[in-house]
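Here the complex is missing one protein chain, while the rest keep their positions.
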Amino acid sequence: MIDESFSMGSTLFHKRDPKVKLIGAAAISIVLALCSSIVVAGIGVIVTAILLFLSKPAPCLLFKRFLQVNVFNLFIWITLPLTYGGGETMQFSFLNLSLDGIRMAALISLKSNGILFCFLALLATSSTANLGHGMEKLGVPRKLTFLLLFSYRQLFVIHREYQRLQRAAKLRGFTPKNSLHTYRTYSYLFGMTLVRSWNRGERVHQAMILRGFTGNLIPLDQPQPGKADYFFLFTMLFISLLLAGLSLMPLTL
Amino acid sequence: MNMNPPLLELHNISYSYPGQKNPLLKEINFHVHKEQIGIIGPNGSGKTTLFQIIMGLLKADDGQIVLQGTEIKTEKDFFMLRRKLGFLFQDSDDQLFSPTVLEDIAFGPLNHGATPQEARDISIRTLEKLGLKGFEDRITHRLSGGEKKLVALATILSMEPEMLLLDEPSNNLDPATRERLIKILREQKLAHIIISHDLDFLASTCNQLYTMQDGQLIRCEEKQIHNHEHIHPYGNQPHLHGI
Amino acid sequence: MNMNPPLLELHNISYSYPGQKNPLLKEINFHVHKEQIGIIGPNGSGKTTLFQIIMGLLKADDGQIVLQGTEIKTEKDFFMLRRKLGFLFQDSDDQLFSPTVLEDIAFGPLNHGATPQEARDISIRTLEKLGLKGFEDRITHRLSGGEKKLVALATILSMEPEMLLLDEPSNNLDPATRERLIKILREQKLAHIIISHDLDFLASTCNQLYTMQDGQLIRCEEKQIHNHEHIHPYGNQPHLHGI
Partner (left out) sequence: MHISEGILTAPVLAGGTVLTIVGTAIGLKKLDYDRIMTVSLLSATFFVASLIHVPIGPGSVHLLLGGLLGLILGWGAFPAIVVALCLQTIFFQYGGMVVLGVNGCIIAGPAVLCGLLFKSMLSGSKKKQMVAGFLAGFCSIFLSAILMACALYFADSGFLQVAGIVLASHIPIMLIEGLITMFVVTFLLKVQPEILSINN
């Protein structure tokens, strides 16, 4: 369920420094998120799809992520043409479709897919551990990045504990329905998970104290970006500037 | 189908975890009528995995599970099977999730259609049977390790199973609770399969022994008595023998 | 104070958890020079509690802890003590909290004033010593149970302790990792105290044995060899003896 399979690989994307990738991903996704032209968003999707292709993702996983985002887009396509307020409309048999709504739905679909591709190519190719350290180097407060890294570490332990409790309920004939009993059972399962993670928190804190922790988290040095990383950064920034430039042009769509 | 089919049969059960090269379980064949069976075997040999397959928590790559002459295939079949076979986990903390003992024990009967009053009665009766009278309103999370194990057993017995699968039940029990558990299992007279590293425990609770080795379950023909030497690092203290 | 005080002395340590009637630990006296000590005792007898008191995670109701002739009282004293005594938890998931192995091992040295470069060097050296070369960038939660235990040991050894306190280190280890751990502990030649139910493990790693019983730590005078009979329910299969 929780996996990081995209991060295992050895393409040039996997080898890049996480800091460089974070900046690149931020730049490209901000430009894409803010652009209001279908043409620019379309070009953005093509460019990010190329990046994604170069990072060689596993096809079936890729498809799963793609589906997740586009189920939401489907909702947009169903609602916006019917509900979008104002502007011209188009009669389609008995339906009154808003042209602006259709345009908006198309724009959102392109943007969200472009950003997904960029994320998969740039961020999902690093492990969470590396991204956390990258963020810290980029000025995110240390307390926050440690929070991120520690909870990342514990996530799996807690999820496993929850699954074991859930299994116990299943063995005793628990079948989820729409009933108070069901909601109470989920609450108990989650409540017990919470109690166990609380107590584990105490034990792990003791482990930190035993290793001399006195309230000051000292990070290890992280590897410095190399020439290839700077070149990569330059390329990503160039792409985002190009897209930004295009979206400033007076385009009709 | 004959008049008196075995309680549980396994036919050619094979299993490997995703990514494993060699199968962990290789065409296991096995049946239980009303025996009390013990399984020993090295760590990681797949004993727990076998239990999980029987209970339908993992799906065998190959083979059939037959309960009282009926093949168990669908999730609905397993729902019935889980009522008839009670599985005691190695770690009781994974098995107890309700705030109070009574709620935890009543959980199974309620899911199988008992009314709240019936469930309460069954639970109290089960507690009494295990010598845990008065435990109803104790907070499960705060029980001692041995008490947790007995309550976990109660949550299973309250479903009135026809067979028990016990995964290392004597682990981490103090000697008194261990003796109590042996007594309970003997009185219960249910068919059971016990995984344990504790041979003495198995000898007192089982009448058949299997070893799990190289993916196979091998019957040990008969009990043998033999002699050998020990180094006893604490010979001058009262002590229990592993065997 | 004499020329060569014991590494660790306990004087009249007593302890009870809040709300307990009888004290769990009753005036425990104990000292270690450079011995390798094993402690056995029933569940709930207070073995883990004793370790927590030594490490200053719990505060004894009464008594003194003396490290190399100096009484340990303040939190600052305990900070020093924690550097010299390494405590290996029963559950490695409680002990490994950093995302990668290297960070986890470097955590202790960094807190004790090593520069990032020094910490990195010590960590890599420690990993090599434990035969875990190349594990630096592994993600801790993806390690197997045995690997986690060895890495947890590495996080402690990287602090260059003078004594180890190990709480049931051989629990849930597969036989290969267990052997490896025995070998490591023997090579280490550090003073250590090991809590275990696994007598065979204690026999191979310790030269003194204590039992914890009724709140007391009792020395078992010497190793004894004696003979007795067994029921061997699986005598026809290759088998290991508990002892």
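Chains: A, B and C, in written order; residue numbering restarts at 1 for each.
The criterion applied here is as follows: a contact is a pair of C-beta atoms (placed from the backbone, for glycine too) under 8 Å apart; a residue touches a chain by one contact, two chains touch by 3 or more.
The structure presented is a predicted model; accordingly, all values stated were derived computationally and were not measured.
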Which displayed chains the unshown chain touches: A, B
Contacting the left-out chain in the complete assembly, out of A:Val39, A:Leu97 or A:Ile158: A:Ile158
Omitted-chain contact residue, chosen from A:Ile38, A:Leu131 or A:Leu233: A:Leu131
Residues from chain A at the interface with the omitted partner, ascending: 1-4, 25-26, 29-30, 32-34, 65, 68-69, 72, 79-80, 83-87, 98, 100-101, 104, 107-112, 114-116, 119-120, 123-124, 128, 131, 141, 143-144, 146-148, 150-155, 158-159, 162, 176-178, 180, 182-184, 186-195, 197-202, 204-205, 208, 215-217
Where the missing chain touches chain B, by residue: 99-100, 139-142
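The rule we apply is simple: only the chains that are shown with their structure count from here on.
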Chain A-chain B separation of Cα centroids, rounded to whole Å: 43
Whole-Å gap between the CA centroids of chain A and chain C: 42
Chain centre separation in whole Å, for chain C relative to chain B (CA means): 32
Where chain C touches two or more other chains, by residue: none
Complex contact set, residues of chain B against chain C: 38, 40, 42-44, 144-146, 172-175, 197, 199, 202-203, 209, 211, 213, 218, 220-221, 223-237, 241-243
Partner chain C, residues of chain A touching it in the complex: 127-129, 132, 149-150, 152-157, 200, 203-204, 206-214, 216, 218-221
Touching residues on chain B, where the partner in the complex is chain A: 55, 57, 79, 82-83, 87, 89, 91, 93-99, 107-108, 110-112, 141, 155-156, 159
